[in-house]
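Structure first, commentary second.
Note that one protein chain is taken out, while the other chains of the complex remain in position.
Moving on to chain A:
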Amino acid sequence: MNTDPTILQYFEFEFVQRALISALVVGLCAPAVGVFLVQKRLALIGDGLGHIALTGVAIGFLTGAAPLWTTLAVTVAASVVMELLRSHSKTSGDVALAMMFYGGIAGGVYLTGIASDKGVANLQQYLFGSLLTASWNEVWTIVAGGAVVAALMLVLRPWLTAICADEQYARVSGLPVAALNLLLLITTAVTVSVSMRAVGLLLVSALLVIPVVTVQQFTRSFKATMFSAMGAGFLIAGAGVIASAAKDVPPGSTIVLLGVAAFVATALAAAVVRRLRRTRRGHLPPEGEPLEVELPASSA
C-alpha cells in the first residue's frame, strides 16, 4: 500500500490540519440542526439561507468588513423575516420565501459587481468553499460557533422536537412555540454563515440534510437519529477533506459527493434489508388489530 504514507503526509501541512478541524466541526454540528429542519419539512431552508448569505458576503466585500460577520448579520435578519412571514401569512408565505431567495442571489451578484476591484475573484471561494485558505482565526470562529450551536440543539432537543413534529400540539401545551421557531431559524442562519468556509454557500444545505436522511433509514428513535447523523456528518466531512486534498479540488464538492454516495448506498442497503426481513419472517399484520369486516360465511 503506497497510499497510506501519502495521506499521512497531508497532515503535516498546517492548511490541511486547519481544513480538517473546521470540516469536522461543521460535519458534527450541521446535522444537529438539520435533524429538526428535516422533521419540520424545511429541508431546503439551508439552501435558501445560503442564497441570501451571498448578499452578506458581497456587503463584506463592499465595506471591507469581514465577510463572516456581514453574512451572519444578513442571514440572521433574513431568518427573522422568514419566521415572521411563515407564522403571519398563510397563502403567500411560499412566494415571499422565493422572492427572498432569488433577491438574495441577485443582490449578492449586483453588490459584488459594484465592488468588482476586489470581489469577483473571491466570490467563488464562498460559493464552493475554500477550507484550504482559511486562517487559524477563522478555524477558531468555526469551532466556537459550532460548540454553541451543538450545545443549544442538544439541550433543547425535546422542545424543538415537539414544535417540529406537531406545532399545534406544542402550542396547546403552552410551549413558547414562536420563540423556539425563531431560535431554530437563527441557529440555521449561524450554521450556514459559519460553515460557508467549509462547504461553500451553495452546498451548505447538503451537510444539514444528507447525514440525517442517510441514517434515518436505519434508526427508530429521534435521539438515535440525531446522534448518528452527527457521527455520519463527522465522517463524511473528514473523508471529504482528505479526498479533496488528495485530488486538489474544492472540499465542498467532495464532501457533498461522498454524502450523496453514502445516502444512495444506505438506501439500497435498507431496501435489501427490508426485503430480506419480509421474506424471512413472512409479513405478519400487527397484533391486536382485528379485521373490521365480517368475512362472509363460506357457502360450501
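Following the convention adopted for this analysis, contacts are C-beta pairs under 8 Å (C-beta built on N, C-alpha and C of every residue); 3 or more make two chains touch, one makes a residue touch a chain; residues count from 1.
Just so it is clear, contacts and distances are computed from a predicted model.
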Name the chain not shown, per its UniProt record: "Thiazole synthase", "ABC transporter ATP-binding protein", "Acyl carrier protein" or "Branched-chain alpha-keto acid dehydrogenase E1 component"?
-> "ABC transporter ATP-binding protein"
Check the options A:97, A:170, A:194 or A:207 and report the residue that touches the missing chain.
-> A:170
The one residue from A:66, A:95, A:114 or A:155 touching the chain left out of view is A:155
May I ask which residue of A:61, A:222 or A:263 touches the chain that does not appear here?
-> A:222
Those residues of chain A that touch the unshown chain are 35, 38-41, 155-156, 158-159, 161-162, 164-166, 168-176, 212, 216, 219-223, 225, 285-286, 288-290, 292-294
